[in-house]
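With one protein chain withheld, the remaining protein chains of the complex are depicted in position.
Labels run A, B and C following the written order; every chain starts at residue 1.
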Amino acid sequence: MKKIIYLDNAATTKTAPEVVDAMLPYFTEFYGNASTIYDLGNHSKNAMNEARDIIADALGARGEEIYFTAGGSESDNWALKATAEAYKSKGNHIITSKIEHHAILHTCEWLEKQGFEVTYVDVDENGVIKLNELKKAIRPTTILISVMFANNEIGTIQPIKEIGEIAKEHGILFHTDAVQAFGQVPINVDECHIDMLSASGHKLNGPKGIGFLYIRKGVKIRSFVHGGAQERKRRAGTENIPGIVGLGVATKRAIASMQERTAKEIELRDYLIDRVLKEIPYTRLNGHRTNRLPNNANFSFQFIEGESMLIMLDMDGICGSSGSACTSGSLDPSHVLLAIGLPHEIAHGSLRLTLSEEITKEDIDFVIEKLKSIIERLRSMSPLYED
Amino acid sequence: MKKIIYLDNAATTKTAPEVVDAMLPYFTEFYGNASTIYDLGNHSKNAMNEARDIIADALGARGEEIYFTAGGSESDNWALKATAEAYKSKGNHIITSKIEHHAILHTCEWLEKQGFEVTYVDVDENGVIKLNELKKAIRPTTILISVMFANNEIGTIQPIKEIGEIAKEHGILFHTDAVQAFGQVPINVDECHIDMLSASGHKLNGPKGIGFLYIRKGVKIRSFVHGGAQERKRRAGTENIPGIVGLGVATKRAIASMQERTAKEIELRDYLIDRVLKEIPYTRLNGHRTNRLPNNANFSFQFIEGESMLIMLDMDGICGSSGSACTSGSLDPSHVLLAIGLPHEIAHGSLRLTLSEEITKEDIDFVIEKLKSIIERLRSMSPLYED
Amino acid sequence: MYSEKVMDHFQHPRNVGEIENASGVGTVGNAKCGDIMRMYLDIDDNGVIQDCKFKTFGCGAAVATSSMATELVKGKTIQQALEVTNKAVMEALDGLPPVKVHCSLLAEEAIHAALWDYAEKHHIKIEGLSKPKNDISEGEEEDEY
Partner (left out) sequence: MYSEKVMDHFQHPRNVGEIENASGVGTVGNAKCGDIMRMYLDIDDNGVIQDCKFKTFGCGAAVATSSMATELVKGKTIQQALEVTNKAVMEALDGLPPVKVHCSLLAEEAIHAALWDYAEKHHIKIEGLSKPKNDISEGEEEDEY
């Protein structure tokens, strides 16, 4: 098999071998249902609560405030729909941003159909939410503000603490989609006045199909998945113990290695950004230059289209992603790139490269060389490019 | 570690080693996101669709009618809530049974709060739904009938084909919670006129945290988890590839071994039932004598309480479960046992033993001996028992 | 889920049984979980509890709290026995899971019921003892989600 340079860690990550090792006994040996009374079940319950405590620690929260879900999308759906349901007698207005993940945006659209009103606050050209617009959007009927911690496409980190303070000041609940941020940047739910927070295991070298929602004690959110009494009666379904154990170990690992790992990633990321901007003409960086996720670089190359670029990169063993229409189920260009002001045709030619701790300078050099020739080739084919 | 006789396979099962083996490469080697364009992602997509086809085959369905979820509870919530939403202009009435799993019942209660009307049809003393009551419950506004394929506590298998025919005749959608039945008894969605079917991986030696909802082509159910375009835009969330692969292999395995395995289980189950009924006085069998899940035995022992019995069994290395109040988050006695007409104090003293292919006659003999002395001991402590 | 002490009292319950011609017998039940506890007291002329036995239809915690409660009241005066509250029993057992707190109330109430029976039979009034309920369900509301 040819060597693969995997630069799509914002899409998903490799499950760390030590995470898999930790999960294994819970498949075939300690497979008991955590809601049972016998020893085998207790073993599961203890393992689960250990993971809960690890995660709570990572956020400055308490174990009983962590609720396991099937991933980021479920956490986002839960946070929005079930908060709206619980607080609808207080008001029907929700504030979010224009650059949220679809798990938030499509949920908001659904809520609009149920009679809720949603304000989608603008971002500036770096993808930072406009705080003055956010403040202006607040109404007496506003029950929830949901703004992502860091954007999945352009990597921009939001002023979460300021948003939390605004929410607190107005007595409004604050949810943040931290699927991209958890494990990558330090987060403290008290300092940032976060009432709810979504995260997903597979973004931090944990398993797929597991995530959590942090719910501050006292928040009266309803259930989203109704049924059994699991998760303190708030989220039904037999607990995914191997997944939960894996998420716990992945969290421990991500937190322990965060400083060193992200320092290295930032160095490589900046090297990549600097060289690409200097060596490839008609190129721009998307997202905030410094206030971005340690591993995220996002470029727009004029005159070319994303999918073709991705296929060519793949032929060289490089995995990247694009805000391009063609890669997702939808054909529209990325709403995030449009929100930061890119015209359609430029939004189409964007490339997101997201690093991991395994990426070396040699990898980056290789990628830059390949990228240069791919872009040259595609431009020579493009009816938009005349030089 | 002392030998464990695991007789709680209705709660969850051991993940089969070959299932785990099949999953492993998808954690650390083929970890690509199935929604991406590069080879690594295609690998995931292909593995996923292979699993989809295996499951579809098992049901007589087509691959594109299988939608992966996080488990039985999510499937049940999805089927009910999002069908109700999609068909509410047609009507607001839903029919189900009194002995459904909480994932159905609590979802129905939630729907009632949203303005839907739900009829909970009675069952007879064997736990079989009363078909004449079901028919009488049908109204012009009935949009959905949801009846479980087999009951998780008492094992009774429902007349699914008859229900499907009634539903079809009246142009009503038919959902069945087959979480306990899938992989244990043959199911054909066309023969039974099933429009939607829920199942969960961990009940058939597959992994926890993965399940599916079969949705017949043409059924206009909405999304439950909104967000990305996964699962033909119907269920958002990065696909849990290891889980999906595991569910595929587990299904293949369960279908291939079904005949031989269940024949053996039925023999042992009947041996267990016969001996217990004969050798322990004041004991009754719950559920239908023959038309029950191959691996399910459920007894009520008068004058004693379930949790104490379970703890004592556990001390002998035997894992069982109880319809007793005390084992779940709730303290109410099992709604299923009450529905088949048991008085409270007898419902409290029930014991469910669910076999697997690994259980031997020697295990059953051991269990019966232990059970006899435990029940004697508890009865001697009971203020209700006078002999 | 249970402490070692609870498991010990569950596995080796002290004072199981009945006392013939007991000075006082009390039976209480909990409609919430359907469990029932019966307590027998043998009280001497000085008002000292000489013996105490129980029968319980109930969960592990119910058995363990019955057992511990009998141990705690034995040898005590009536007044001292009134101080054997559910909290005292729980503490002596190194605690109970939250969902099991009500089981310990069963034990407290069973003692009270047996003392009440004694008082009625002897036509005396015990300071600080009010008529025990037959059903000790707290009626606490569960959170709804």
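Definition applied: a residue touches a chain if its C-beta (ideal position, glycine included) is under 8 Å from a C-beta of that chain, and two chains touch if they have at least 3 such contacts.
This structure is a prediction, so every number in the text was calculated from the model and none was measured.
Shown as candidates are B:R234, B:R269 or B:R379; the residue that touches the absent chain is B:R234. Here one chain is not drawn; of A:K136, A:R232 or A:H344, the residue touching it is A:H344. Residue-level contact of subunit A with the missing chain is found at 303-308, 311, 315, 324-326, 329-333, 344-345, 347-348, 380-384.
FYI, only the chains that are shown with their structure count from here on.
Central chain (C-alpha centroid nearest the global protein C-alpha centroid): B. Averaging Cα coordinates per chain places subunit B and subunit C 39 Å apart. Subunit A and subunit B have Cα centroids separated by 33 Å.
Touching of two or more other chains is recorded for residues 37, 223, 233 of subunit A. Residue positions 142 of subunit C each touch two or more of the other chains.
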